[in-house]
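Heads up, one of the protein chains got dropped from this complex, but the rest are sitting where they should.
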Amino acid sequence: MGNTFGHVFRITTWGESHGGGVGVVVDGCPPGLELSEADLQPDLDRRRPGQSSITTPRKESDTVQILSGVFEGRTLGTPISMMVRNEDFRSEAYNEMSVKFRPSHADYTYHAKYGHRAWPGGGRTSARETIGRVAAGAIAKKLLRQRWGVEVLACVTQVKHLSVTVDPETVSSEAIESNIVRCPDAVAAAKMVELIEEHRSAGDSVGGIVMGVLRGVPVGWGEPVFDRLEADLGKAMMSLPASKGFDIGSGFAGVTLTGREHNDAFRAEAGKVRTVTNRSGGVQGGISNGETIYFRVAFKPVATVMHEQDTVDVQYANTTLKGRGRHDPCVLPRAVPMVEAMSALVLLDHAMRHEAQCGHR
Amino acid sequence: MGNTFGHVFRITTWGESHGGGVGVVVDGCPPGLELSEADLQPDLDRRRPGQSSITTPRKESDTVQILSGVFEGRTLGTPISMMVRNEDFRSEAYNEMSVKFRPSHADYTYHAKYGHRAWPGGGRTSARETIGRVAAGAIAKKLLRQRWGVEVLACVTQVKHLSVTVDPETVSSEAIESNIVRCPDAVAAAKMVELIEEHRSAGDSVGGIVMGVLRGVPVGWGEPVFDRLEADLGKAMMSLPASKGFDIGSGFAGVTLTGREHNDAFRAEAGKVRTVTNRSGGVQGGISNGETIYFRVAFKPVATVMHEQDTVDVQYANTTLKGRGRHDPCVLPRAVPMVEAMSALVLLDHAMRHEAQCGHR
Amino acid sequence: MGNTFGHVFRITTWGESHGGGVGVVVDGCPPGLELSEADLQPDLDRRRPGQSSITTPRKESDTVQILSGVFEGRTLGTPISMMVRNEDFRSEAYNEMSVKFRPSHADYTYHAKYGHRAWPGGGRTSARETIGRVAAGAIAKKLLRQRWGVEVLACVTQVKHLSVTVDPETVSSEAIESNIVRCPDAVAAAKMVELIEEHRSAGDSVGGIVMGVLRGVPVGWGEPVFDRLEADLGKAMMSLPASKGFDIGSGFAGVTLTGREHNDAFRAEAGKVRTVTNRSGGVQGGISNGETIYFRVAFKPVATVMHEQDTVDVQYANTTLKGRGRHDPCVLPRAVPMVEAMSALVLLDHAMRHEAQCGHR
Partner (left out) sequence: MGNTFGHVFRITTWGESHGGGVGVVVDGCPPGLELSEADLQPDLDRRRPGQSSITTPRKESDTVQILSGVFEGRTLGTPISMMVRNEDFRSEAYNEMSVKFRPSHADYTYHAKYGHRAWPGGGRTSARETIGRVAAGAIAKKLLRQRWGVEVLACVTQVKHLSVTVDPETVSSEAIESNIVRCPDAVAAAKMVELIEEHRSAGDSVGGIVMGVLRGVPVGWGEPVFDRLEADLGKAMMSLPASKGFDIGSGFAGVTLTGREHNDAFRAEAGKVRTVTNRSGGVQGGISNGETIYFRVAFKPVATVMHEQDTVDVQYANTTLKGRGRHDPCVLPRAVPMVEAMSALVLLDHAMRHEAQCGHR
């Protein structure tokens, strides 16, 4: 259960790390949208392992195929099924995984919950599962841009203790994509790359923070009381592998301010209502207020390290396990397109729900 | 839309601050549970305004009534409808709210989204909406305790810059409830009360952090990939009024550790698999691992302050607005039962979903 | 579970025959609709027992109260909670029901499923449960009429063996409401009343058929493949108490025709596509085609009869039971507003889903 996301624009992902492949079915996509694999592949390439010296060297082309829902280059309004075949074969390096639980991975919890586990490559818990999200998110991003002029961005703002301040109003896709760590500050980016490479050499890994930025979102998206925009964004981000935290606007830092300091004064500007500051992060009472939405997502360091660690085997006996073979020292650059994809899925679903209830006003 | 939470144990809340009342319908409650209003009122009293010198002085008894789903003292398996009548009358102090948007409230976004707004007391955006959540949560807490021995707790760990460290393994309900701020550290609690009272005197408000603690959760609850336990907890917390952030386990602080430092080694202990540390926060791969689940929720300072603030009126003209009448300097003590309620709703829904799919194994 | 209906315009009903009352929460209603209890009461009065000599003499005023979601006479877009208090007290006539299962009622299945049963008046299985549906349906009917000019009607076309042919294109609300049996053919109606009264005198009951008619539905409502318009109408009707069958357009009678005989030829007419015949019943491939939608619902005879019948008690011992007290010889006249309500709920939900996905074209 739990493999479906969204109410009106709704995706269902499937697939394990090894086996036939991974994919997604998108239901509820508006008809008439121009769509081909060329719209999806760029984001999949940004998500792909092996794309740079600071990610896992696992090599898969992740070539997506659209199997349904598109006819003569435009969407039909019927389900869009997309698939990426698995190419990577089952490595010898994995064999120990069949009998030992990797620390801080999901091996043990899957074993305990289901009693039967696809251990090669982590099975369903592999980051390959996010391929379907990113493919579906690319469709959502295109619709948001075409219909509402909404821009969806994400970038790395912290790697371990190296942190930069990024202005959500001005950060650009060009600056973000100008380096392999996807941090828009070039000077900081260079230091981050260096830091990641150091830890890779040491067989260790690092975590950090990704910021999401949603610009041009109209006033009025978001459903009180449970499906607040920030609640659905929070869920979307916390559903990403390795994420441990989410905050929006002033977030955790805002708790040290008083109400007088924290409040965003309203100002009328050219017949529009704006806020002078944006500690709300573009959402008030669960509904977008027309300001830029920005939030942070904390990612823990990758759990696989090239060192002997204490663990337990499937007989529940104590043992040790050492990561072998390919090593991903930092998930952050690849998490950027994931954060964008999940943001777009949340926004588009809310846009369509808003149209359904309030579109006739 | 968006007023329903949960898949199998599922609640729907309704009601505005003024008008007939507020309430909730609970669908999917197992039959045969002993239940009466006496099971619900204690948590509602902990949520109630006017309960102490550091909350809003608004006086409402919040007496709950069970209208259906219970017969001769036990649940029927049919929907449980619960209601609290509104008692507080429309104050003169509110009249300005009909034509001006309160800064950092949801007045403007509701106005823009729906075109028609229940301005007295904030209508649906009032914290009174959480009455239904707390009543439903009390049922969930009782079921979790009776059937699985699960203990659901929450407490205040930070007020503005005053912060304490609380051990999720040992914190007790008694310590939490021993003071009006609901911080288990008595010394810190006294300082927190003082700090809140200072800001109340200054017509200002403060925010802070509430920690949630879920003890005794069995291994195996949580649904990959979108409905991970931490994703649903994150959504639940981010749907609470005034919440701005959520993290679980090591959370935002964990990003400065390396993988070697962060990983929770497994150890077999009396035939059970345990972790030596608990940076995962009791959840791995979206599924509970049997360790204590703990997380933090950031609450911004209350938006209503007793000072003139810049704002805009319903004609979109610039103006000012000053908070009048009753003043709530700090939402945190009342947020504690809300965090518990939402936690319990998430857990019970996941427990039942787990039984449905994996119960026969 | 299972007490919620609809995806976007969504209702949740609650309540037992005895106890606090019965009610419904409507989520997703568009804002700005003028609404008061006066919009709801007429359909509730058409559903009410005791309205004529051929229905149950149970006397309840069924006065509805709107508790939320409406402010200054217009809907807010927030949940609309509506309630009818239970007035009728627990009759002595019911006492036998606490220990014996009434034949062809749901007493035994509820007992077996839930282990605990609200036996007075049948509890949740009472037709009082439909009060919430009819109240919510009245809102849906008003929206359908105002926004799309859609007309929702139902009428009785058969009582036991007395059957009439009714033309769905021309049948009028006036003709239907001109007699207590709600059959638009006055001559047949008189015979039907006579037939029902005969069976009431004999302590027996009769069933029959209600036809639903939906006129003015635009082309394009309905979602392939599972949520076809006829599938959702079928579910809606089969969810009404005592219904045993549903067919649409040519229905069961159509199976004796050949394809050539059955097909509805298309004809262009003033720039619109029409069908020459309407054996499809206004729906093709699950989607409305602009023609009148009409369908039939079979209702079995009421199970409570004033005669001794073989049954079993809660100890699973054989015994007999005789209906006592108030006797409802025919559910059909009261089923008419129920069929209308469920039809309107299905249509409005589909209208809003269509807007969400295809509204921008």
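Points worth noting:
Letters A, B and C mark the chains in the order given here, with residues in each chain numbered from 1 onward.
We take it that a residue touches a chain if its C-beta (ideal position, glycine included) is under 8 Å from a C-beta of that chain, and two chains touch if they have at least 3 such contacts.
This structure is a prediction, so every number in the text was calculated from the model and none was measured.
Here the missing chain is touched by one residue of A:Ile66, A:Val219 or A:Val346, and it is A:Ile66. Of the listed positions C:Val206, C:Ile293 or C:Ala341, the one in contact with the omitted chain in the full complex is C:Val206. In the full complex, chain A contacts the hidden chain through residues 1-4, 8, 10, 12-16, 19-23, 25, 27-28, 31-32, 65-71, 74-81, 83, 113-118, 123-124. Looking at chain B, the residues touching the absent chain are 7-8, 28-32, 77-78, 147, 224, 352-353, 355-361. As for the chain not pictured, it touches chain C at residues 1-5, 13, 101, 103-106, 108-110, 112-115, 124-125, 129, 158, 160-161, 199, 204-209, 219-220, 222-228, 230-239, 241, 244-252, 254-268, 271-273, 275-276, 279-281, 284-290, 296, 298-305, 307, 309-312, 316-318, 353-354, 356-358, 361.
In this section, only the chains that are shown with their structure count from here on.
Think of the whole protein's Cα atoms as having one middle point; the chain whose own Cα middle lies nearest to it is B. Centre-to-centre separation of chain B and chain C, using mean CA positions: 39 Å.
Per-chain Cα centroids separate chain A from chain C by 46 Å. Residues of chain C in contact with two or more other chains: 8, 28, 31-32, 77-78.
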